[in-house]
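Worksheet for the structure shown next.
The complex appears here minus one protein chain, its other protein chains still in place.
Letters A and B name the chains as they come in the text, with residue numbers starting at 1 for each one.
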Amino acid sequence: MMWLIFALAFWAGAWALNAALARSRWRDTRVVRIAVPVLFGVTLLVLWEGMVRGLGVSPVILPAPSVVAQTFAASTETLWEDFRQTVLKGALTGFAIGASAALLTSVAIDRSAFLTRGLLPIGNFVAALPIIGIAPILVSWFGFDWQSKAAVVVVMVFFPILVNTVQGLRETDAMQRDLMRTYAAGYWHTLLKLRLPAAMPFIFNGLKIATTLALIGAIVAEYFGSPTRGMGFRISTGVGSLSIDLVWAEIAVAALAGTAFYSLVALAERAVTFWHPSQRRR
Amino acid sequence: MNETIIDAQGLDLTFQTNDGPVHALKDVSLTIGKGDFVSFIGPSGCGKTTFLRCIAGLETPTGGSLSVNGMTPDEARRKRAYGYVFQAAGLYPWRTIAKNVKLPLEIMGFSREEQERRADRVLELVDLKGFGAKYPWQLSGGMQQRASIARALAFDAGILLMDEPFGALDEIVRDHLNEQLLALWARTEKTIGFVTHSIPEAVYLSTRIVVMSPRPGRITDVIESPLPKERPLDIRDTPEFLDVAHRVREGLRAGHAYDG
Partner (left out) sequence: MRAALPVLTVLAAILLLWYLAVAPMNIRGALDLAERSGRAVTPETPLARQDVSVWRLMAQNPGQIAAAYELDRPRLPTPQQVGGELWKTTGEMALRGRAMSKRSLIYHAAVTLRSTLWGFVLGTALGILGAVAIVYSRVVDMSLMPWAIISQTIPIVALAPMIIVLSSQLGIEGRGVPKAIIAAYLCYFPVLVGMVKGLRAPAPSQLDLLQTYSASGLQVFLKLRLPSSVPYLFTSLKIGIAASLVGTIVGELPTGAISGLGARILIGDQFGTPLAIWAALLAAALMAGALVTLLDLLQRITLKRMGMQA
């Protein structure tokens, strides 16, 4: 009971502090901008811990964050092995292949207005489909190891990046194209100096969507068969054998990996498209 | 007259649009000599931009003949005979001002040192020395437009085509840029085609003012300016200046009467 009351009190206090910070005159400083969401996150964790302890929830149902943290620390070796198998081999390889293929395809089909008009609606449609369902097929084609996971990721990331890139390559305005014509610039000059840079915000939009899809694809594909390592493997066997704390540790790894991957792409975006109005600092 | 640079005879251009043909240029004949500063003035839609784009080889006339430096406009475009300044500055936001100015030089294959040298020179010419490392969005509208002029000057084409380059700027900045443009023209002896909506601007800058009128777009009057080449800003208060301005206004009015 004490725990429950403490958690609720912490929550109320943190919220009041956040509200005060958001109204204070430092509200636009970097520190406050980071402190407020961090405090909110900590509050959620404290609430979770308090609920589990206060209500005496069985660790087989929902372990407390502190228990998950202990398991995390105790099984770093397993977690690292799974991370390498699923994220580094499956997701990142697939992401790299899929993204390069999508970029090259976009540039290739972009030369033909006919192809573009034909592929764009289809690409848009396919990007909205539950492509994840092909995982079992690709696992049966490419085997249990990471290659089949990478294949699933390739297919999943291909269409969102393709659609965004093709769209972006068409984003230049008539005046910018005319300017290149007054220089008698050829196809490659126009592509490299005008159209690709102008398309970058769109390309990064596709890449950011693809980061999440890549991890989802790599994990789900493991539910359909994998060697005895990998995050998806560990989660599905962990649920079966009631080692729920390890499952939550894997979830934490997945969350960290997903956030880190996304942040990396977002950082690259910031560096490349610093000129875009949405990225300029005030 | 001095050597002919641009020669248009009986030029016609009809756009096929969804609501039928638009006669943008009809029987336009004009010769522009080396070192001329020719302004085009006329109501909206009378084909000023279209004519300039024809000269630049960006639009293909449907009739008549047009030569630039004795070549077809398209050949002249491929020989990079002119610099074009659009109504909006149109700088690439991902390039610094200096890199924007170097864009045509990169495409035309100038060496790195030459690019540096020329960028420095033209940025100085338009009074933007020291702003090379800035990005376009960090500059005012007038500075951006000057940068776009520098970009058009960078590769030393003999002809400068400008489509309402100062249209979006306020009077003061505009006066200042007009003065600078005249000085630049005097120094470089370029041939300039200049579209504007402002009578004082046209009179102040030009050696010749071409008055156009719409539907169909055509030339209704060509006024030779008696003003000397040396023109301080206050020349705009002299009787000669006002007289030319008056004739331009009359010409514009006549075009309208014909239209109505």
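Basically, a contact is a pair of C-beta atoms (placed from the backbone, for glycine too) under 8 Å apart; a residue touches a chain by one contact, two chains touch by 3 or more.
A quick note: this is a predicted structure, and the numbers were derived from the prediction, not measured.
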Original post:
The chain left out here touches which displayed chains?
Top reply: A
Subject >> Residue, one of A:Gly54, A:Gly143 or A:Gly258, that touches the chain absent here >> reply: A:Gly258
Original post:
Just one of A:Gly41, A:Gly186 or A:Pro227 touches the chain that is missing; which is it?
Top reply: A:Gly41
Subject >> Chain not shown: contacting residue from A:Leu4, A:Ala69 or A:Leu115 >> reply: A:Leu115
Original post:
In the complete complex, which positions of subunit A touch the hidden chain?
Top reply: 15, 18-19, 21-23, 27, 32-33, 36-37, 39-41, 60-62, 114-119, 121-122, 125, 128-130, 132-137, 139-141, 211-212, 215-216, 219-220, 223-224, 231-232, 235-236, 239, 244, 247-248, 250-251, 254-255, 258-259, 261-262
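Here, only the chains that are shown with their structure count from here on.
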Original post:
Within the complex, which stretch of subunit B touches subunit A?
Top reply: 53, 56-58, 77-80, 82-84, 86, 88, 90, 92-94, 103-104, 106-108, 135, 137
Subject >> Residues of subunit A that touch subunit B when the two form their complex >> reply: 175-176, 178-185, 189, 193-194, 197-198, 200, 273-277, 280
